[in-house]
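Read through the structure below, which is laid out as structure tokens, and then see the notes.
The other protein chains are all here in position, but one chain of the complex has been omitted.
Chain nomenclature is as follows: A, B and C, assigned in order of appearance, with residue numbering initiated at 1 for each chain independently.
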Amino acid sequence: MIGASGYTGADLVRLAVRHPDIEIVALTANSHAGKPMEQVYPHLAGFGLPDLVRNEEVDWGGVDAAFCGLPHGTSQDVIATLPEHVKVIDISADFRLRDPQTYAEWYGREHVAQDLLKEAVYGLTEHYRNVIRNARLVACPGCYPTATLLLLLPLVEAGVISTDDLIIDAKSGVSGAGRGLKQNTLFCEAGEGMGPYAVGRHRHAPEIEQELSRAASRDVVVNFTPHLIPMSRGEFITAHAKLADGASAADCEQVLAERYADEPFVRMAPDGILPATQQVRGSNYVVLGVREDRIPGRVILMSTLDNLVKGSSGQALQNFNLMFDLPESTALEQLPLFP
Amino acid sequence: MIGASGYTGADLVRLAVRHPDIEIVALTANSHAGKPMEQVYPHLAGFGLPDLVRNEEVDWGGVDAAFCGLPHGTSQDVIATLPEHVKVIDISADFRLRDPQTYAEWYGREHVAQDLLKEAVYGLTEHYRNVIRNARLVACPGCYPTATLLLLLPLVEAGVISTDDLIIDAKSGVSGAGRGLKQNTLFCEAGEGMGPYAVGRHRHAPEIEQELSRAASRDVVVNFTPHLIPMSRGEFITAHAKLADGASAADCEQVLAERYADEPFVRMAPDGILPATQQVRGSNYVVLGVREDRIPGRVILMSTLDNLVKGSSGQALQNFNLMFDLPESTALEQLPLFP
Amino acid sequence: MIGASGYTGADLVRLAVRHPDIEIVALTANSHAGKPMEQVYPHLAGFGLPDLVRNEEVDWGGVDAAFCGLPHGTSQDVIATLPEHVKVIDISADFRLRDPQTYAEWYGREHVAQDLLKEAVYGLTEHYRNVIRNARLVACPGCYPTATLLLLLPLVEAGVISTDDLIIDAKSGVSGAGRGLKQNTLFCEAGEGMGPYAVGRHRHAPEIEQELSRAASRDVVVNFTPHLIPMSRGEFITAHAKLADGASAADCEQVLAERYADEPFVRMAPDGILPATQQVRGSNYVVLGVREDRIPGRVILMSTLDNLVKGSSGQALQNFNLMFDLPESTALEQLPLFP
Partner (left out) sequence: MIGASGYTGADLVRLAVRHPDIEIVALTANSHAGKPMEQVYPHLAGFGLPDLVRNEEVDWGGVDAAFCGLPHGTSQDVIATLPEHVKVIDISADFRLRDPQTYAEWYGREHVAQDLLKEAVYGLTEHYRNVIRNARLVACPGCYPTATLLLLLPLVEAGVISTDDLIIDAKSGVSGAGRGLKQNTLFCEAGEGMGPYAVGRHRHAPEIEQELSRAASRDVVVNFTPHLIPMSRGEFITAHAKLADGASAADCEQVLAERYADEPFVRMAPDGILPATQQVRGSNYVVLGVREDRIPGRVILMSTLDNLVKGSSGQALQNFNLMFDLPESTALEQLPLFP
């Protein structure tokens, strides 16, 4: 695990410790190198983890896979140095956008590992399963794109909603902002209140647009409006869409139910119940829902997941399982934690 | 104060105790009659409040005004019994909808005080100030309509946004659900998570539509999608709208800034800062904001207030001040409480 | 599972679904009989659970074990009707106090199953492991007693602290109060604030005293002062004690470290780090800590666990594993969830 001192790193460790086929041989974190993991994350004490080391200290000789949870930018630099025999599951943003131009525009720097970028596979498990199986480098989607695309891709593919004027009103818990010290994620700032952030300029927007454009075979531009909610984990998407001519909310519900009928981690909300983040906390599950809009010809679409699990480390582990031909749900079967 | 045992009642008392021209002569709550207020709300101990009594025990002889915080239905029954000389500021839903048909449809019972209904004035202070001044019965708007209409009415009136496909994605703290015992407002159910509720059937939708229709001189139907957020107070509206032909986000901002330039309680968010509920908690202030949408021809409109103050008791007191020709801000000048 | 609609019931189901040797054949909840479990707990949708039935509808023929999460009083009535071949793990309070007199005094009713009471074993796993193995009826301790006794019993047994003037200042998350509708557990009442409750009369006090008295071979009376903290899960004990003559804080630390060296679920906090509920959330782990008091001759002792897991359902499952000769950690090895 490269970059193990962030929340996604810690959550991956939490899951990987109980994976029967994973042996954690190294945890890196340049800023904490030399420390026992339990000094950085006391809840991980007692599980026999290796001490944190610097990225360059890892002996990759007998290592089969690397999970990479570094910040974007650094991530591509480090991944470029890994030996060929190491399969890489990248949780950062560096290999999600296929177009280096788009990357440069949104991330404010040139992509310097464009060969790797060409090889990278977009790790939205339920929609790229077959290519993930054979990939060497999987770029796991951001948390918002995961929640949004699992909800919208089947509907766009089935042609039951329009891709014009798609409104994606998103809500996220605070852990999505990471463990770095920022004023707006202090308890007293983020607690007992909420508001939007990064309106019109959140880096998950181009990722959503990339995949919706591919599905729609045309350029799609979306309204993506994220809000910061006073909870640690959990993400909720409320998408407001126009129905395609002749389509109904019931059609949308049916398309989603059928598309995910055999998926272990994606399900429709129970009858009469709306999705809520409380239904997925701490787990790899995703819950979807559909409701009629009072405005004729429109539909309200909902999706929820735990941003640190299915939105990050859980999906990474799911992809790892695929890449190593293991049962896909291994180490991911924990039920949601409620309350 | 009739119906003083709910959160709005308690918040009105909190403010009214410091109003130099108000003497609280009676607090009613049939379910708690006979108790000192401090046994029902310990934070109100020590302020010399009268004990709670039953609605019918009040001697209205020397009373000038009644605030009414009863549940809808009961409210109209009780208000109908008040002597003519008592001015009424109603915080319930009973006199908000002008059309008794619409009331019956959304509240599941006939309106039995239709004469009063004709006389009632809609208490959105900044938009009905003159009629409020001379009213005997003011129906204070719901919290969501207050936040939504302060944001959208000037834009509709100015013709800078379309009233087609208006998406009102709303977020509210838990106090909006009141102090009644409900499973979904328990700490363990509402805490550390969020989700939508009453999608497509929230009773504040027809109220919003009534006022937008009046402003637009046509029937407006809106998408109103409320979410329950893990915070006690605060409400946030994210409205997604089409711009009128030729109009821009900057036009919207200017319309709002000009419309409210002289208002004591409504303001635009500071430069470069997005509105957030933390900016208004505990106060009667409303903060508005405007941002461009990435989709050309669209705009993102934002509004926030404290649902128990400007969304309920504060606006009620503001209307009271108007009705009795007192300075409008009396007892409402507390600054927001942050953190 | 008898009484499956409470939080402890739901949390037991969460864990038991992934237990390889458990098949859930019936879930009872008289107030919700006939409903699918997912209508009562949406986070448990999709796991093939049986619908809820009434207690008396269960066919106990092929059933080996019953977990009982009923309220006290009802619990003894129902357990008395179970066939002899069913082993019972009781999470209620009915069989925790060995003396029926003490039970009557604290629970306000006579104990009507005193034969069962004689047979019942106190299910504090780490201290009663051998008798639990052979028991038919195990009374799992309350959450506070579990946290307190794991901390204090070894110290009393080793004679390093005095049992005079033991101050047990306890803090609990809101889930300890259950899912029943109570005003003080509403989000708006319990949120953003805290205070003590049941000072001097909490029913976990006699349970703590019973076990400390047994360990000390004298009657021990404790100060037990619980506080309600705005978090869903988690319990924290801060015990303030006099050291025995000649004993030191270091001695206390050593006694605890040695006593639990081989225990899978009880550990000392990492070097230099104080215990905190964040270190155990969602897991069956307990973290202990010791610090010197500034007052000479005294010590500060700390303990934390998740009240719904090790404080209730997790310990119940741990006891089940013992009773059926299964590896004790089965289905309990989830790591703590942080953040």
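FYI, a residue touches a chain if its C-beta (ideal position, glycine included) is under 8 Å from a C-beta of that chain, and two chains touch if they have at least 3 such contacts.
In this text the structure is predicted, and so the values were computed from the model without any measurement.
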- Checked against the full complex, the residue among B:14, B:127, B:204 or B:294 that touches the missing chain is B:14
- Message: Using the document's definition of touch, tell me which of C:167, C:216 or C:257 contacts the absent chain.
- Response: C:167
- Hidden partner interface residues of chain C, rising order: 165, 167, 169, 171, 188-189, 191-197, 199-200, 205, 221-225, 227, 229-234, 236, 238, 240, 242, 274-279, 281, 291-296, 298, 300, 302, 304, 339
- In the full complex, which bits of chain B touch the chain not displayed? Write them out. 7, 10, 14-15, 17-18, 36, 38-39, 41-47, 175, 191-192, 232-233, 267, 269-273, 276, 278-282, 285, 287, 333-339
- Query: For chain A, which residues lie in contact with the unshown chain of the complex?
  - Reply: 7, 174-175, 179, 181-183, 185-192, 230-232
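One rule holds in what follows: only the chains that are shown with their structure count from here on.
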- Message: On a CA-centroid basis, which chain has its centre farthest from chain B's?
- Response: C
- Message: Report the inter-centroid distance (CA atoms only) between chain A and chain C in whole Å.
- Response: 36
- Distance between the CA centroids of chain B and chain C (whole Å) is 45
- Residue numbers in chain A touching two or more further chains are 191-192, 232-233, 276, 278-279, 281, 339
